[in-house]
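A single protein chain has been removed from this complex, and every other one stays in its place.
First chain written, first letter: the chains are A and B, and each begins at residue 1.
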Amino acid sequence: MGGRGQLAGGLMFLFAAAAAPLLPDWVVSLVTIAFANALVVLGLVVLWRAGLVSFGQALYYCIGAYAVSLTARWTGFTDAFALVLIGGVAAGLMAVLIGFLLARYREIFFAMLSLALSMILYGVLVKSESLGSTDGFSVATPTFLGYAPHRDALGLALYWLTLGVDAIGAVLVGVYFRSVAGALAAPIRDNEIRVEFLGVSVTSIIHIKVVVAGILGGLGGALAALAIGHVDPNMAYWTTSGGFVFVTILAGAGSVAAAFVGSLVFEAVRSFAFDVMPQLWQMTLGSVLLLTILFLPDGLGSLVARLKRRREAKS
Amino acid sequence: MLTASAILTDGLVYAAYLFIVAIGLTLIFGVMKILNVAHGSFYAFGAYGAATAVGIYTNADWPAAIGFLLMLAMGMAIGLVLGIILERGILRLVYGKDEVIIVLVTYATFLILEDVIVLIWGPQSYAAYQPMVSAGNIEIGELVLSNYDIVLVAIAALLAGLAYWALKFTRYGRLLTTVIFDRETAAAFGVNVTLVYTVTFVIGAMLGALGGAVMAPKIAVTLGIGVEVIVLAFAVVAIGGMGSIEGALVGALIVGICRAAAVHLVPQIELFVIYGVMALVLVVRPYGLFVRAQPRKI
Partner (left out) sequence: MSAILVVRDLEKTFGSLVAARDITISVPAEQTVGVIGANGAGKTTFINMITGHLKPSKGSIWFEDREITGKPSREITRLGISRSFQVAQIFPSLTVFENICMAAAIARRAGGVWGNIASPVHSGAATAEAEATIELFQIGRYRDTAANTLPQGVRKLLDIGMAVVGWPRLLLLDEPTSGISIEEKFDLMNVVMSALKARKITVLFVEHDMEIVARFAERVLAFYDGTIIADGTPTETLDDPRVQELISGVRLKPTAARPGHA
């Protein structure tokens, strides 16, 4: 994203923040969930640029969510800013550990091993009475530096919190993409041998990507837990991961913005499709995914780029 | 003592189930380098088909043995049709793309098929326990075994033997081995790789569906049964080494025994233990027990 893109992105965020009080509640909560999930998708974009797909990103999502809910439950501590941070840190630490194993793998091994790891967490949660078992449990109402809003005001506060975390996340990921560690994505996909002979450990670069994606996943899960008000083991289930992968492929890895737009579109379509034809929801997902891979391999984001190029060619 | 023999028999039965669902997955991966997420759908379709078959034969009051064969035939027929449709209709379009992309394609297919099941069989559950009941039980000392479980183990053993024989001693098997070893060279020597792919995928699909069919009497045939199977089968195959038949057998035995031990000794870790074993094996042998990493030449 160039300077103009960043400016446009920033303006969009400000607009979304300012417009919130005018929006109906259901839109506010839909956008909050969508933008919480967008962070997870952004993490998958970080991996996808290097040709890696994680079918277990729900692991970090779930850890972030449970970290929030358990901290509030066990300590009575309810400050939303600190809780979100705790969610991100908890998932990040797990990613540091898992990275030692995962960074050695590529392609389907990477995808499926991350899937298996998320299923371990699912299995543990389902069987642990002290962690709420299959039902999970509800999340305490958060406070914001002492301010304790209720109902609509709470929804708005969480909306702004999510936007704020997203904005910081988007900027930092943008910086990361321009660093050696971040830019070594296509080169790793292209030619690992060359990267090693340039003097870089591919394993450690991928480890960093796993951690970045893990932190983003944890932050997303933490925000989602606060917004939904409930956590359960399904947050770690592989179909949850599958949903995130779906949005990533649909949006494409071309830009940071694509993750947010993709997530928003996905959440909106889901809420409508669920009302209209709940039984055909998965079929719709599958068909769209299939068509995207066949006809738009770089995601919907590439459509925008293609249009832009055409316009530039004309002028 | 009773626990030990219970663990062993339960483990063996579970391993038989795992092997039946994993062998198709590993076969398709070995030959085509495709990790087929839709394998879970084959399993589910097989189970639903078998449930339908059980309904037919109990209504018609046929003898149990014929009913059982009808069940298997129904499962394999469904696998055959699904396999041909998927390979010719969808996978053919994406050969040559990244392995990961093909995984996503099979994932998309899996999602679509999940709803196709609802369209065909509706959202309700099916019970197909009749073959299990009519098979009866056998008592060995203090241990009570279901005859159906013994049949299951026999089927798994038969499949393992058949696969070994087919790969070693038939023309098609040797053809497969050359394609597995080196696709380009095989094609250069005039092997019809396209045909090999189609046949392999269809056989894999039939094996997946067969797995669902034989398991149908032991489970509640309901929505979502395919989801768990694919993850389990993957764990088995990853432990043994992707694409290796003997790996799938050993992986199934390891996972089967470990899970049975967990169920009898520490039930809390039942779900955890499978993936735990898998992670442990992969730490020591990154590509599974029976596959070695190939270093890249420069």
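One rule holds in what follows: contacts are C-beta pairs under 8 Å (C-beta built on N, C-alpha and C of every residue); 3 or more make two chains touch, one makes a residue touch a chain.
The structure displayed is predicted, hence computed values, not measured ones.
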{"item": "Sole contact to the chain not displayed, among A:11, A:97, A:168 or A:183", "value": "A:183"}
{"item": "Of A:201, A:239 or A:271, the residue in touch with the unshown chain", "value": "A:201"}
{"item": "Chain A residues that touch the omitted chain in the full complex", "value": "176, 178-184, 186-187, 189-191, 193-194, 196-201, 204-205, 208"}
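To be clear about the criterion, only the chains that are shown with their structure count from here on.
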{"item": "Complex contact set, residues of chain A against chain B", "value": "51-53, 101, 104-105, 107-109, 111-113, 115-117, 119-120, 122-124, 126-128, 193, 238-239, 242, 245, 249, 279-283, 285-287, 289-290, 293-294, 297"}
{"item": "Chain A-facing residues of chain B, complex", "value": "35, 90, 93-94, 98-101, 103-105, 107-116, 118-119, 123, 227, 231, 234-235, 238, 242, 267-272, 274-276, 278-279, 282-283, 286-287, 296, 298"}
